[in-house]
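Apart from one protein chain that is not included, each protein chain of the complex appears where it belongs.
In order of appearance the chains are A and B, and numbering begins at 1 in each one.
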Amino acid sequence: MSPAPDGLSLLDRPNSYIGKVVPRPNLERLMQGRGLYVSDMELPRMAHVVFLRSPHAHANIVAIDAAAARGIPGVIAVVTGRELAMVITPWVGVLSHLKGLKSAPQHAIAIDHVCWQGEAVAAVVATSRAVAEDAAEIVSVEYRELEPVTDMRTALDPETPVIHPSLGDNLAFERQLDVGAVDQAFADSDAVVEAEFVFGRHTGVTLEPRAVVADWNVAETRLTIYQGTQAPHMVQNIAALHLGLQDSQVRVVCKDVGGSFGIKVHVYADEMATYALSKLLRRPIKFVADRVESFNTDIHARDHRCKGRIGVKRDGTITAFEIDDLTGIGPYSMYPRTSAIEANQIVNLVGGAYLTKNYRARARVVFQNKNVMCQYRGVGHPIACSVTEGLVDLAASRIGMDPVEIRRRNLVPDDGYPCASPAGLKFELLSHHAAINKLMSMMDYDALRAEQAALRRSNIHRGIGIASFIEITNPSAAFYGVGGARISSQDGVAVRSMRPAR
Amino acid sequence: MKASAFSYARATSVGNALELLIAHGDKAKVLSGGQSLMPAMNLRLISPELIVDIGELAELQGISVSRDVVRIGALTRHVDLARSPEIATHAPLLAQAIGHVAHPAIRNRGTIGGSLAHADPASELPACMVALRAVIVVSGQHGERRIAAADFFTGIYQTALTAQELLVAVELPALPENSAHFFDEFARRHGDYAIVGLAAQAIVRGEVFLDFRPVLFAVGDRPVLAKAASRLVHRPVTPALLAEAAAALAAELEPDGDQQASVSMRRHLAKLLLVRCAAALLDRPDLAAGGAG
Partner (left out) sequence: MTIPVAISLHVNGEAVEARVLPRLNLADFLREQLQLTGTHVGCEHGVCGACTVRVNGDIVRSCLTLAVQADRASVETIEGLSDSGEIADLQAAFRDRNALQCGFCTPGMLMAAQDLLKSESSPSRQRIREHLAGNYCRCTGYQAIIDAIETTARARIGRAP
């Protein structure tokens, strides 16, 4: 762009935001304690719901006796899964573009079959959360315990119980990828290194727990949902679909949210139950998860065991990557984005921006009797990066090469774009080499390595960790929409411009 | 996480508090600062029927110093200990330890009586009491009892207090000349419960311990006065002798493993703290350089 006669460019214009610090307009209310979080909301006649949760990981519900609970002053209703099923239909967390992904129908409240410790088996609605908790303590549930499936490594063994008999086995999804000539590449390598990478379950721990107020106005047959969610249009669409309403009958209001990071982008059974309870009881119902519930029922993530192999030549050339990833996602694939995405991402991202074209991957997603698992900040990237970079470090160590040097020899050169990874990711204008060079000078890498060696002689161990990574940007509708996920964002706005009256 | 329902009584005197405790037995709980009681109640780990609030009792407040004794009222808040000139002078170990207890907001409510009665093995004050040879003063229907700190802590959340008694004060003997103290703990973040901690009170003349009371905490079900310390008293301390004492300490302890630390890690950290403690108290940095091995 050629500068104007006065030397100014478009970026220098007084109202340009480029290069300026722009404070956010909503900070004032947040700093004054006048935020608009759903957990702060109150509506007339609003009642509170507490979910009675299964203490067992896997059980049949034989009977529920709520007579004593209903007698406590302030208790409005105790509602079972069977009763709620008259108001809200179950859902299945699959998308058509993830071939073979299967999952069982999940109800807002479990009906006969409880599949994780923490799954709701009844809803207690009362005038206050405290009273609802009092009542929940005296609801008596008879369970017949079933053997739980907890170890993902044996989830597919013939002796392991199948959680959902209608599905035939505990396999939710499997993906295989075989690109280039992996076996030949390993055969041609001077060293092949193997390792298993184990990642524990994480969760997001938003400071404001999940919160929703559902308000069914029976006179106007309109449902207003106030929810701390990342996807209000999705909530509108899905609530309408499962409650038998038109989209136009459902309005979702989302103002301030006390943290989400992906935790609040999903459709939870508890929230669906809350919408349904409002319809059933014809009054606003509020659900705010407490901290214990949050740990037990917010989605978990990143529970993977990933076996990795890397082939390398003595000159540092990486010949091939191979992974076999296993993850256990709880008993249901989450709705609507599915719980296969994290594994899918790992298959896509392992191998990073390294030159080798030889890559083989298998990912299996299995059901377990644990809390549900789904996308959380970074989806797959932490695992893919850890595995890839871990393997590269192991290869470097095996051949006695510096970890930075092996990366210099194998990362796509900065002038090598556009190109594509073996998994089919399109790369454009990455600059890993420029980044390494800058990093090396910023940290004075050689000096640090010298210091590390000197300290080791005194039995003081210091570590220096290097990792390169790639990040998916612009997933677009190709990520979910193409498979039928109902998370579209289609809305209208009316703009009216008025001159002040004189 | 809302507490279950309970009745509430604000005690008007120690005698009144005791009446209520005696009448209601283990269905009643004493409320002082509430910083340990309230979390347990909110989590419904306990559901007392009556809460006896002793927070207004003037007789349980205040720090007083007489010739031989520092008397600390049970309602003395952690922040009061931190700010007290009397504590700074007469029990500097406490003043130092208090900074490690939780966070400012907790220290503004938590009380010494509550902390000692709660007896969390990973907490700081019980260990300090043992190191300081404190006497725990307890009031019951038969009058006052005085219990040596070393006998007071009997297990995880267990003390010599009965359900019908009230901890009313703590008495610390006056510190002799040449007194020195040491406090340190390992914790993931400042203010967390300790992974392993050490509170020590000593008498040091020249480079010799005349008295040495290192008390480990978060190493078992109660504070542990290291018997191994006796090896270091009344004789010159060499690196070899210190290493021997550290090894003896590790053998004395039976710590638990948990998600914070394994058994062997706790033993290792305990040894490390003993070595650092001795080196600091004797002003012998050379002793710490060797490490615990």
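Note that a contact is a pair of C-beta atoms (placed from the backbone, for glycine too) under 8 Å apart; a residue touches a chain by one contact, two chains touch by 3 or more.
What you see is a predicted model, and the numbers here were worked out from it, not measured in a lab.
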item: Absent-chain contact - pick from A:Asp169, A:Asp290, A:Asp324 or A:Glu451; value: A:Asp290
item: Which of B:Thr12, B:Asn108, B:Thr162 or B:Ser262 contacts the chain that the document leaves out; value: B:Asn108
item: Omitted-chain contact residue, chosen from A:Pro23, A:Pro44, A:Gly200 or A:Gly424; value: A:Pro23
item: Touching the absent chain when the full complex is considered, from B:Ala17, B:Val30 or B:Ile51; value: B:Ile51
item: Chain B, residues in touch with the chain not shown (by the definition above); value: 1-8, 10, 31, 34-35, 38-39, 41-43, 51, 53, 55, 79, 102-106, 108-109, 189-191
item: Chain A residues touching the omitted chain (full complex); value: 21, 23-24, 26-28, 30-35, 37, 39-40, 42, 73, 130, 204-209, 256-261, 290-291
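To be clear about the criterion, only the chains that are shown with their structure count from here on.
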item: Length of the line joining the C-alpha centres of chain A and chain B, rounded to whole Å; value: 43
item: Of chain A, residues touching chain B in the complex; value: 128-130, 133-134, 137, 290-292
item: For the chain B and chain A complex, residues of the former touching the latter; value: 1-5, 43-44
